[in-house]
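Inspection log for the structure reproduced underneath, given as structure tokens.
In this view, the complex is presented without one of its protein chains, the others remaining in place.
Chains here go by letter, A and B, matching the order in which they are written, and residues are numbered from 1 within each.
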Amino acid sequence: MDKELQEIIKKLLAEKKVDWAIGYEKAYDELSTRPAFVQDANDTARLIFNKYCINNLGLYLTKFKKNKLAVVCKGCDIATVFELIKEKQFSRENVVVIGVACEGVLDKKTGKQLEKCENCRVKQPKGADFTVGTGKDSAAPKNFLDVVEFEKKSSKEKAEFWNRQFEKCIRCYACRNVCPVCYCPDCFANRTMPEYLNKNVDAEENKLFHMIRMQHVFGRCTDCKACDTACPVNIPLTLLTKKLAKDAKELFNYESGADMDVLPPLSTYNEADSESDIL
Amino acid sequence: MAENIYKPHLAKVVEVKVETVDIKSYKFELLDPGVRKTFSWKAGQFLILDIFGVGETIFTFANPQTRNEFIECSIRKVGQVTEAIHELEAGAIVGIRGPYGNWFPFDKWQGKNLLYIAGGVGLAALRSPIEFALDTFKDFKKKTILYGARSPLDICYKDRFSDWEKVPDTEIILTADKGAEGWKHKVGFVPTVLKEVHLSPADSVAIICGPPIMIKFVLKELLDLGFTPEQIVTTLEMRMKCGLGKCGRCNVKNIYICKDGPVFTYAQLKELPDEY
Partner (left out) sequence: MAYLITKENIKNLLTDLIKLKAVFAPKKDAEDTVLFGKLSSSSEWHGDALLTHTTAKDKVYLQSETFFKIKRNKSGVTIEDGPEPEETVIFGCRPCDARGFDIIGKLFNWSNFVDEYYTKRIAKTTIICISCEKPESTCFCTSFTKGSPVNETGSDVLLTNIKDGKYLAESITDKGRKLIGDNSKYFTEASKADEEAKVTFKAEAEKKIAKKLDLAEVKRKLEPAFESVYWDTVHLPCVKCGACTFVCPTCYCFDITEKAFDNINSVRVRSWDTCMNELFTRMAGGVNPRTDTKKRFRQRFMHKFNYHVDNFKEELCTGCGRCIKACPVSIDIRKVIEEIR
């Protein structure tokens, strides 16, 4: 599989169809991989794909807008690429999507398979320009059982849970910076005039940061888990991103990145839209 | 235990003066008479001004040690703190800590010609070394001040020039990038004017402060005129927070501008990587 992947990229680079190819390479031990940037057709031998390839490389598309890119994407990462194209962050012609069949990836910190992989309907990537390998999609659709379970908690329990999480937060912004749809060049968290967020790191300010970020990515977040797996102190951000996905589905029947022709719910207005958030 | 290095002395705004559209000059008086007596600085050093409720920012002392009745700063409105400063009126209480950094080495310049070249608000940083040399004029030969601003309206310290010119062997050359009606001085960029006035590098020191682009071209002119890198002195501006060489942001190589600068010769700067 790696060989096939390397050959496709080698050809794209040799024929100058792309300036850069972004894939994965082995990192510091057998259980870790990192994004690899390849510019030279003779430098593709280090590219690999395995169950430790956790990063969503769609992240880099908004950072290399001026280049033609080939990007290795798991089925789920393709949703990010489509979402970003929809948001007009770059054009479809500038990216060659190389889909890789995936049997699920493991969190490098816990060694456990990511929750999103359990009921994955895109193990066989869809919409890619090239596809490497074959995967068998899960029969069961994504479920929101864990979110439903969490929603049953009392307000007090929820507050206690999240306060404990945000006390851990060190505001390193890894979650924001690995998020493919968090591409604002001037993030509200960095602004000083006016200042939305104080530099003082405490649970209250931290909570404010995460809540505003979650609102900003609603209907755009593809629940890719990049933020969750990036967190150096294991804050379960997945619960929040999955809640966003659930709300988008229930309120607007919208799934980020799934359908190129449907616009994000907060970018459009429809008289039939849910107004459940209006008091 | 020694005093807390992060704690400011309280000071009162004594006077606010509008210099240009976006520059105001302030006089501050330290509240504690004991502190007032011991607080001293040298031309080139800077202080940290504390606007309570908003935050701290760094400014150079606008007045030299020879005129130390008050602490003076000229401040351009550019950000969160400076905007708050521009709201201040006489009587307001601020905090001051410092002085920090190194200073212009006047002891090494005894008997020399001094050429000051300033652009825009850069004159604020040169006011203290200019006035220091004027107050101790016997120690130096000719004092030339070449000052340029975008327009006549942007000229800072207009009302100080007549006093400066009264000092023996002192010349002021003013220029504006664009002239205006009634402007009797030169029109053109500072580097161009510098070329026209043709100053001799013999026994001279050039002290420059202004926007990076001006400094770049002035440097070239000075070198063409025959100034050596050792004869050219400037001040570096970087984002600073602590002023104490600890917060880690104002470094160029292993040099901390707040601690080892801000005054550098061009000879020293040439040894540093281009990251300022």
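Assume a residue touches a chain if its C-beta (ideal position, glycine included) is under 8 Å from a C-beta of that chain, and two chains touch if they have at least 3 such contacts.
A quick note: this is a predicted structure, and the numbers were derived from the prediction, not measured.
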Which residue of A:113, A:138 or A:177 touches the chain not shown here: A:177
Determine which one of B:36, B:141, B:195 or B:241 touches the chain that has been left out. B:241
Identified contact with the non-displayed chain, of B:17, B:158, B:220 or B:249: B:249
Those residues of chain B that touch the unshown chain are 1-2, 4-8, 10, 52-57, 78-82, 93, 95, 212, 237-239, 241-242, 244-254, 259, 273, 275-276
Considering the entire assembly, which residues of chain A contact the chain that has been omitted? 27-29, 32-37, 39, 55, 59, 108-110, 164-165, 168, 170-174, 176-178, 190, 198-202, 226, 229-230, 232-236
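Here is the rule we use: only the chains that are shown with their structure count from here on.
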Between chain B and chain A, distance of the C-alpha-averaged centres to the nearest whole Å: 49
Chain B contact footprint on chain A (complex, rising order): 192-193, 195
In the complex with chain A, residue positions of chain B that touch it: 79-80, 83
